[in-house]
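Here the complex is missing a single protein chain, while all its other protein chains stay put.
After this line comes chain A, so read on.
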Amino acid sequence: MEPRQTEQSIDDFVVPEIAFNTPFVKNAILADGDEASPLFAVGEEDVPELVEVTVDQLDAQADTMAKLTRQIAVPDELRTPVLTTKESVPVTPSHFIKVEKNIPEIDRIERYAGQDADMAEWRAHKHHVMIVSEAGKPIFTRYGDTDAMNTMMCVIPAVSAFAGQLNQTLNAIKVNGTLHVYVKHGPIYFLIITKTGLPELVIRKHTKYYYDQITSALTHVFELMLARRPSYDMRENLTGAAPLISALIRRSIYDISFTLDALRVCPMPKDPRRDLGDLITSKRPSTALFAFVTVGRQLVTAGRPKNVKALVPGDILILMNTLAVLVQSQDPNEPVHLRFPICLPNFNRRGFLYAVTRALVPGMLCTMLATKEEACDSLDAALQGMFVILGDPTRLPLRAALVESVASPFYLADTVIEGKRRAPLHFVYVDKVTSQMVGPGFGLELIGRDEQRRAMLRYQRIIARSEETQFGRAMVDSYDDAAVLSWNTKKFRLLVTYAADTPPAQMVTVVKELLDWVYRKVDKDRRGEVFILDWPSW
């Protein structure tokens, strides 16, 4: 169903007191700068005073912040650690990550392996992803067998070659409601054929994640091989990582964190989050490069040495996808214990880091990474040590808080705005400074899986549309059964799903209340509950 689109300046909403008088943004800046070492977009500059500011001042501050973020996010000397080359030795695919247990993702791949493009069953799938080398050799297909599909897949670079001859770039074709998107990253082509309604811009963003997931499994070795031998057949090396790509594709269709390049934060009161960070800092071995605590695909906290560059959210999303699949491959009756190599492509695409994962409490995992495989034993011992400490009676309150976070990893939309008759059906708030996002679980009115997916697709559509508009403008897509609002500023993005008959004035009220809620949660008394503000460092 195509939305009825409206677009208006945020001034039309008459909410300047929400947008500009809330000190949340200042708090975000403050939080980013005054705490020890936030993991993302680290700021070490002087922090502005917490005073009331005018709109102009805030905009100027935002510009400064934007520059600051760029300066801090990009510097090469922080991005690229000192590298030395180990003596090169030939490796077999067994050196790379391999997911081979009987997990649902493998079942899914195997279920469709017998299909090819001539079959009605294949054509009935809503979202195809095909990956092929420049030579036209298949690398991956979401549905079907690459051998059976190779005649079709080799057309992808051929068509692009013809377009190139005309000095054109083939981007997308839309036929009868089916969108074909062609994307090239490095030496490989992606063709996505979708009937989901995902916009082209969103699909293009997703393909970068697919490329990063491949790099994460193989490092930049595959780029070198394809540069040297364009006819190289990558499939053997990628066999073990196919479930990771498949899981990422499935997830990305409905999970807007990939579209927004933002991390979901697991709700947790400030004190236990800080105590957990302190525990990591005190118990991590000297070889630990990064440490992450996660609940599902939500981040609880993360730490790193002070002299190591910050990770971008994309690398953490890739890590969390890898973890999600590997955990599935574990015996559910055994405590989670994983050791795996992983390349974080935006951190350093040239080599593997070595990860060890253990559960701190059931459902909450701690992953530590080191640069050398030999360090895994010490990482493992540290994780076991943390587990033992959390079992100590004196740490019972911390353990109880962790267990509580696992049990309640989402807010509920109707508890965010308590006692209001017109609570939103759902919302997502993204703090652009720290790339963290918060959104409630789905309430009763979006209880069905199809309804939830539809809500996520609507967010994806309005995000794509709003990317092309200037900051500060709000827009609303109206559907028969709901309305979706997007408000995109330099500092945050707010997405809200309302009931269909919500009047504009009510929408504005809800926006105000949501921003109040977000602000309240990072208030001095309760800061650190919604977002991660205390980043462990060593």
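In this section, a residue touches a chain if its C-beta (ideal position, glycine included) is under 8 Å from a C-beta of that chain, and two chains touch if they have at least 3 such contacts; residues count from 1.
Assume contacts and distances are computed from a predicted model.
Novice: Can you pick, from "Eukaryotic translation initiation factor 3 subunit B", "Small GTPase superfamily", "Ribonuclease P protein subunit p20" or "Ribonucleases P/MRP protein subunit POP1", the UniProt protein name of the chain not displayed?
Specialist: UniProt lists the chain that is not shown as "Small GTPase superfamily".
Novice: Touching the hidden chain in the complete assembly: which of A:A310, A:L383, A:I463 or A:M507 does that?
Specialist: A:A310
Novice: Specify the residue from the set A:P199, A:P272 or A:G351 that touches the hidden chain.
Specialist: Selected residue, touching the omitted chain: A:G351.
Novice: Tell me which of A:S160, A:T194 or A:S405 is the one touching the absent chain.
Specialist: Among A:S160, A:T194 or A:S405, only A:S160 touches the chain that is not shown.
Novice: Since one chain isn't shown, list which residues of chain A touch it in the complete complex.
Specialist: Against the missing chain, chain A presents residues 36-38, 42, 44, 72, 75, 77-78, 81-86, 88-93, 95, 106, 109-110, 113, 133-138, 140, 145-147, 150-151, 154-155, 157-158, 160-162, 164-165, 219-221, 225, 228-233, 235-239, 242, 289, 305-310, 343, 348, 350-353, 371-372, 537.
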